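Notes for the one structure printed next.
Removed: one protein chain of the complex. Kept in place: all other protein chains.
In order of appearance the chains are A, B and C, and numbering begins at 1 in each one.
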Amino acid sequence: MWSFERQVNYYETDRMGVVHHSNYLRYLEEARYIWMEEMGLPYPEFERQGVIIPCTTAEESFLGFLRYGDVFSVHMELYRFTGLRMYFRYQVYNEMTGELCLEAETVHYTTTREDYKPTSIKRSHPQLFEKISELVSDTREQK
Amino acid sequence: MWSFERQVNYYETDRMGVVHHSNYLRYLEEARYIWMEEMGLPYPEFERQGVIIPCTTAEESFLGFLRYGDVFSVHMELYRFTGLRMYFRYQVYNEMTGELCLEAETVHYTTTREDYKPTSIKRSHPQLFEKISELVSDTREQK
Amino acid sequence: MWSFERQVNYYETDRMGVVHHSNYLRYLEEARYIWMEEMGLPYPEFERQGVIIPCTTAEESFLGFLRYGDVFSVHMELYRFTGLRMYFRYQVYNEMTGELCLEAETVHYTTTREDYKPTSIKRSHPQLFEKISELVSDTREQK
Partner (left out) sequence: MWSFERQVNYYETDRMGVVHHSNYLRYLEEARYIWMEEMGLPYPEFERQGVIIPCTTAEESFLGFLRYGDVFSVHMELYRFTGLRMYFRYQVYNEMTGELCLEAETVHYTTTREDYKPTSIKRSHPQLFEKISELVSDTREQK
């Protein structure tokens, strides 16, 4: 599974001494955008073409803690794409201890509309659509 | 259901012009702590007694958007308490439009240990335990 | 001097157990926007008219600490307006202890341009301009 790693920033910790749980959605976003860039689909290119990809659902299981100075990795895949919705899975590991800190899923949809309502980009942006389809990790899950 | 409301801060928005989705877990935390205070159980009191309440799972459905200047309300209840785990439900509404923007659940556990492993406070802190039990919204769901 | 107060949020603290110093610029922004709203100049109205007010310089002296659960107040005034630049002064107090936690100044400029370069709104938006001028705390400092 694709992954990236980086260090925890001091300002991401809270008074418990660990990364505040709200920051994990930011780590997952960082992972998605780095992944998209590496896959040849940088998100700023989507925006230039008038497409955005809001998050519609998120599920997170917080299984361990990250502390200041820890290095963590985010492993992720786009495991399903319906033509409208993109399904991502993630694991976050503490690279110092090997501990699994987070299991998560997020679902996103494409939109080209000013009101951000879900809109298929199959006809309006066939190249972006095609490229996303090719990135799905498990072709059996693709429709 | 108990609720509080406040305005969206400018710094909580992102370049889509709406509240960044990671901020909703912060809004839910704000709601829990204000609720705990109003219920006579201020969280700093837990900390003084050596008890903390980490988040173990979170599920969020993002149904609408909040923009800068919008007033929103967070409605919440503690709907279940197992003696170890606290189950919270939330709805976030845009008070300008009446739109439901978020439905969410979070689960938390009590711990008194330095390694933050789940620990019942039934015997160690019977008064806090008792007080939490009384706050469960639906007594049929309480064990 | 005008002021508002609120509680410190848990997620605003860091592993030192105090409010992370980067959050004070957010508190000052909150103060400015609440103040503008109370003065009859809500910032969303500026945006609707195509005017934004970026921050150009900030100076902060961190004199004390805010902890989770503390109530703080931000006292502020617009002490000078040159027609292009707005000069604000602030003090942040810990309302639990009376301690002065922050002294700060920020300077902002008006712009109507896509590249965000400073632009006087004296002719383009005379009413906004007039209203800002009236809000300057010390008329001797106004030009």
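Here, a residue touches a chain if its C-beta (ideal position, glycine included) is under 8 Å from a C-beta of that chain, and two chains touch if they have at least 3 such contacts.
No experiment lies behind these values; they were computed from the predicted model shown.
Student: Give me the visible chains that the unshown chain touches, in label order.
Tutor: A, B, C
Student: Looking beyond the chains shown, say which of A:2, A:43, A:79 or A:129 touches the absent one.
Tutor: In the complete complex, the chain left out is touched by residue A:43.
Student: With the full complex in mind, choose from B:17, B:40 or B:118 the residue touching the hidden chain.
Tutor: Residue touching the absent chain, from the options given: B:17.
Student: Write the list of subunit A residues that the hidden chain touches.
Tutor: Residues of subunit A in touch with the missing chain: 9-11, 26, 29-30, 33, 42-44, 47, 68-69.
Student: At which residues does subunit B meet the chain that is not included here?
Tutor: Given the touch definition above, subunit B has residues 10-11, 13-18, 20, 22, 67-68 touching the missing chain.
Student: Write the list of subunit C residues that the hidden chain touches.
Tutor: 16, 18, 21-23, 25-26, 29, 52, 54-62, 65, 116
Keep this in mind: only the chains that are shown with their structure count from here on.
Student: Using CA atom averages as chain centres, what separation in Å is found between subunit A and subunit C?
Tutor: 35
Student: Please tell me the distance, in whole Å, between the geometric centres of subunit A and subunit B computed from their C-alpha atoms.
Tutor: The answer is 24 Å.
Student: Averaging over Cα atoms per chain, report the distance between subunit B and subunit C in Å.
Tutor: Subunit B and subunit C have C-alpha centres separated by 30 Å.
Student: Residues touching two or more other chains, restricted to subunit B: which are they?
Tutor: 26, 29
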